[in-house]
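One protein chain omitted, others in place.
Take a look at chain A:
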Amino acid sequence: MTEAEAGRPDRRPASPRGGGIRFEDVTVAYNGTVVLDSFALEVAPGEVVALLGPSGSGKTTALRAVAGFVRPASGRVFVGGQDVTDLPPYKRGLGMVVQQYALFPHMRVEQNVAFGLKAQKVAKAEVPGRIAEALRMTGMSQYAKRYPRELSGGQQQRVAIARALAIQPSVLLLDEPLSALDAQLRSGMLAELARLHRELPDVSILYVTHDQIEALTLADRIAVMNEARLVEVGTARELYKRPGTEFAAGFVGNSNLLPVTVEGCEAHADGSFRATVRIAEGADPVVASCAEPAEAGAGRTLCLRPHLLDLAAADHHDNSFTGKVTEVQWRGSAHRVFADVHGHEVRLDTTELRNPPAIGDEVWLHFSAEDAVLIPARGGAVGGADGGVGGAVGGATGGVGDVGGAGGDVTGGSVTDTATDTVGGAR
């Protein structure tokens, strides 16, 4: 989905069960500085949508607008089909979990969980059962009598989640809920959150994170944000396999973004298009896929995932770039090769090579047309939309969390975090 499409409000029907969130061109400004710009997004009932972006991209502001802690300068926020823009936070009935847990330190675990129930004046007879259920779901039943200070970080986060779930919200807002946990706990809590969502399929979740692993693992859809704007929204697989913008390509996973010129374009059997592009005058033409037809002579950006590049043999180098090796890094189970391709640095990640190339060697970097995605060049986006974003064209970019890099390995959309720096999982 392009930025232009992302900027339009989703027109899905509202949920009959009353869940779901809808932002209608929400703009938030502080002292004249726009921190959320014409934000339009719909979260369907039962859907998990992750707001993914770097610091200052406006994702937390969007969440706070739903919670009622910031008032939009313009636009409306709907929860369950009801306009809540003018409602105070305590009338919205949302569950919220924040980064630092925000447990009430003077209350025991069960009192923390009961807080929302009492605030909402739930019948007294019903409260103990609801507390027990929330604690059971989060695996914290045996800690009911403890104070927060007597719990580990992960346990505190579970209590925070139990507290939010106890009021049985139709919408759950999670603001970087795992960022205060160490890597091991985070991995466990990710699985817990995924399990919780399976137990509560009707709850819509808006999940704010700057960690793409969390977004890819949990979210049905990911909304990529940058500089106060929604850049692109789509499923994890769509964003990873077919990024529509340079920013999304660079932020969700690693990518080589190379400026190319289109020489020709034709329809393909799968409904997409195959474009023949050239990275420089005199360079061999290569074929890449694109969602929309591209005119001959047009400038585009070619997105190549480092782990989807192969070192091709000299006698078998169709659809490849030739380049000169500038650096070779051995990473235990993998090799990372940097090559200069017509003045642009290209990164290749591969499993450990028996005979890695030496610096200065000429290599052929092969890729299949399906794995090479043509996206609008920065400033020349198809449809005219441009969020003013973009990775550094002509080089390798690494998103936060480094999928396929330091943080984990995306293989066909599924994420594992066992590898320190795994590459080529899908090869």
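Definition applied: a residue touches a chain if its C-beta (ideal position, glycine included) is under 8 Å from a C-beta of that chain, and two chains touch if they have at least 3 such contacts; residues count from 1.
Everything below uses one rule, namely that contacts and distances are computed from a predicted model.
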(Q) Please identify the absent chain by the protein name in its UniProt record; candidates are "2-aminoethylphosphonate ABC transporter permease subunit", "Na+/H+ antiporter subunit D", "Cytochrome c oxidase subunit I" or "Acetyl-coenzyme A carboxylase carboxyl transferase subunit beta". (A) "2-aminoethylphosphonate ABC transporter permease subunit"
Q: Could you tell which one of A:P105, A:G271 or A:G297 touches the chain left off the display?
A: A:P105
Q | Sole residue of A:V43, A:A65, A:L94 or A:A377 that reaches the chain not shown, by the stated touch rule | A | A:L94
Q: Using the definition of touch stated at the top, determine which of A:R163, A:R186 or A:R242 touches the missing chain.
A: A:R163
Q: Touching the hidden chain in the full complex, which residues of chain A are there? Just list them.
A: 67-69, 88-106, 115-116, 119-120, 147-149, 160, 163-164, 167, 173
